[in-house]
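Only one protein chain is missing from this complex, and each of the others stays in its spot.
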Amino acid sequence: MRCIIKELINAFVSGTISGSLYALMALGLTIVYGVTHIFNFGHGIVAVSGGYFTWLFISRAGMGLIPATVVAVAVMFVIGLILYRTTLNPLLNTENWEFSVIIFLLGLGILWENLLLQTFGPRVKDIPKFLSGRFKLGFVRINYHEIALIVIVILSVVVLNFILKKTWFGQAMRAVAQDMDGARIVGINLKRTFGVAFALATAVTGFSGVLLATKYYMTPHIGWDWMVKGFVIVVFGGLGSATGAVYAAFILGLAEAVITLYLGSMWVWPIWFFMFLIILLIRPQGLMGGRTL
Amino acid sequence: MTKLNWKIIAVALAMVGVAVYPLAHGDMYIMHIFILFFIWSTVASNWNLLMGVAGITSLGNIGFLAVGGYMSGILAKQFGWSPWGCMILGGVAAMVLVTLLVGLPALRLSGIYIALLSLIFADSLPTILTQTRTITGGAMGLHDIPPFFEGMTRMQAYYIVFVFFMAMHAMIWWIIHSSTGLAFVALRDSREFASALGVSEYREKIKVFAMVSFMTGLSGGFYVHYLGDISPTTLGIEPFLLTIAMMELGGIGTFMGPVLGAAIIVFGNEFLRLAGTLRLAILGGLICATILFFPGGFIQLIGWIDNRLSRGRKNER
Partner (left out) sequence: MTLQPTETILELRDVDTHYGELQVLRQVSLNIKRGEVVALFGPNGHGKSTLLKAISGIHPPSAGSIYFDETEISSAASDRIVEMGVAYIPEARHIFSEMTVLENLRLGAYNRRARKKVNQNLDFVFSLFPRLEERKTQMAATLSGGESRMLAVGRGLMSDARLILIDEPSIGLSPLMKTAVFGAIQRIKTSTNISMLVVEQEVDYAKAVADRVYLLKKGQVVLERAAGDINKEEIEKAYF
């Protein structure tokens, strides 16, 4: 009996950690959706790219972990901006844009994933952890690294919150998310705001990818898994709601950890499918339905 | 004196050509490619009915095919029933499963939900398949699935699938021009007015969804009884991308578009195979380029050529 409780508690801890990582990744999705109403079907590959770019800078340019991460995130920001301006913005102005954007991003994601595969090869890559060593708190096993991850996520969320609420640009993004016409009336340039929101989301997602890669492993295809989970999380949290996404990430991360304990990790996909189905049946608008950034 | 439309002539000639091909030339490999074309074109046309006509962004249609195919194959192998019955049961199974699990919950919500749910649905199928190894053959898949009838030749298979292809497309044509198809046109032009007239968007979408999942599941049946095997790789990213490419390259929302696109992709797949590991990158890039620059696909191109020709003819007078 005590054994089960031990396992359960460890699952809880593990679920909390993965939940926090998912939360950061889900925030990336939410920022894009909230502001531009684009659902980024290339989200997974963006996350993975953050990891790969960091790996690239560490192994080829000899940078330390932190500088490499910073540069990778900056690169992701620029890529997001360029991507938005050159391709997504013109698409948004066509009729049926919702559909075209989804297919376009899917195709682009796969193209990009394949290019990553060509460049980096299919074998698993490693990003060094931030801290090494582990300790035990009673029977709970945690690494220092995992604690570092949670701290980083908390800090990131605080920083994001600051950007959104205390900078002109952040407020502009919130305004666009809440009422596009109102935003136009106060003189906000929609195209520019969309672009920066997309770029910011890309950077955040790329950053979350680095963190995820340090906890799990990294191949070009793993982004797809992260992305699908991210989708379920943002729907559960309520499309467009940042707080909802964070709560949902923790709840679903914990649920995943506990269910995996009993059923084994093979059933991950059907589990997420059923969680999603149940959400849609019971409360499709999610936890914070209707609220936005 | 009616002006003969060169497009209709071209299509009629093509149909005749396809019909007599086995008798005229009958190369085994080319017939095989044609059969694949018949099947995939049906899948693409059905998918297009959902996406281009009914405006439902479904991303899981390959899953429908897989459900129908697996069901039919399993029934035929385990119980030895006639493939014809199994295929229909496969189609029904696909229709029921998919409409219940995906259609009913998601179609009453906005478009993004059905895209997500159908995607996750199709993504979960491989896991379920690998975990039910005893029935479904797991990762290795089902093999030695009986053909349509004992001792079937390729030419016979060709004609059977050809008739299926024509029948399915006639069905799709009928749906587009029926009250259901008109309902979608009305909804697209003016949603409020259509609702005021009593058009229930939800009901029409469920109808189309059920029909498409049935036809796609049925195609799955024809797929397995022709090829003899099916495995979780059919649910991989490549068939998915290829089918999307068929619709995009051909011209989404049109009737002939997916057929044209399927022809291009199935026959062009040979060249694609030469590219080796870059296949997926090229496919992805092709889809992106088409959406950005030629969203109407080949049909748009043909329409543009048609325009030029008729303008030229007008100038001559």
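Order of writing sets the chain letters: A and B. Residues in each chain are counted from 1.
Convention: a residue touches a chain if its C-beta (ideal position, glycine included) is under 8 Å from a C-beta of that chain, and two chains touch if they have at least 3 such contacts.
Keep in mind that what you see is a predicted model, and the values were worked out from it rather than measured.
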Chains on display which the left-out chain touches in the complete complex: A
Contact residue for the chain not shown (choose from A:27, A:188, A:268 or A:287): A:188
Option touching the unshown chain, where A:127, A:172, A:233 or A:287 are the choices: A:172
Contacts of subunit A with the absent chain, listed as residue ranges: 168, 171-172, 174-175, 178-179, 181-182, 184-190, 291-293
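The definition used in the following text is that only the chains that are shown with their structure count from here on.
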Distance between the centres, which are taken as Cα means, of subunit B and subunit A, whole angstrom: 33
Residues of subunit A defined as touching subunit B within the complex: 39, 87, 90-91, 94, 98-100, 102-104, 106-115, 117-118, 228, 231-232, 235, 239, 266-270, 272-273, 276-277, 280-281, 284
Complex contact set, residues of subunit B against subunit A: 51, 55, 57, 59, 101, 105-106, 109, 111-113, 115-117, 119-121, 123-124, 126-128, 130-131, 237, 241, 244, 248, 277-278, 280-281, 283-288, 291-292, 295
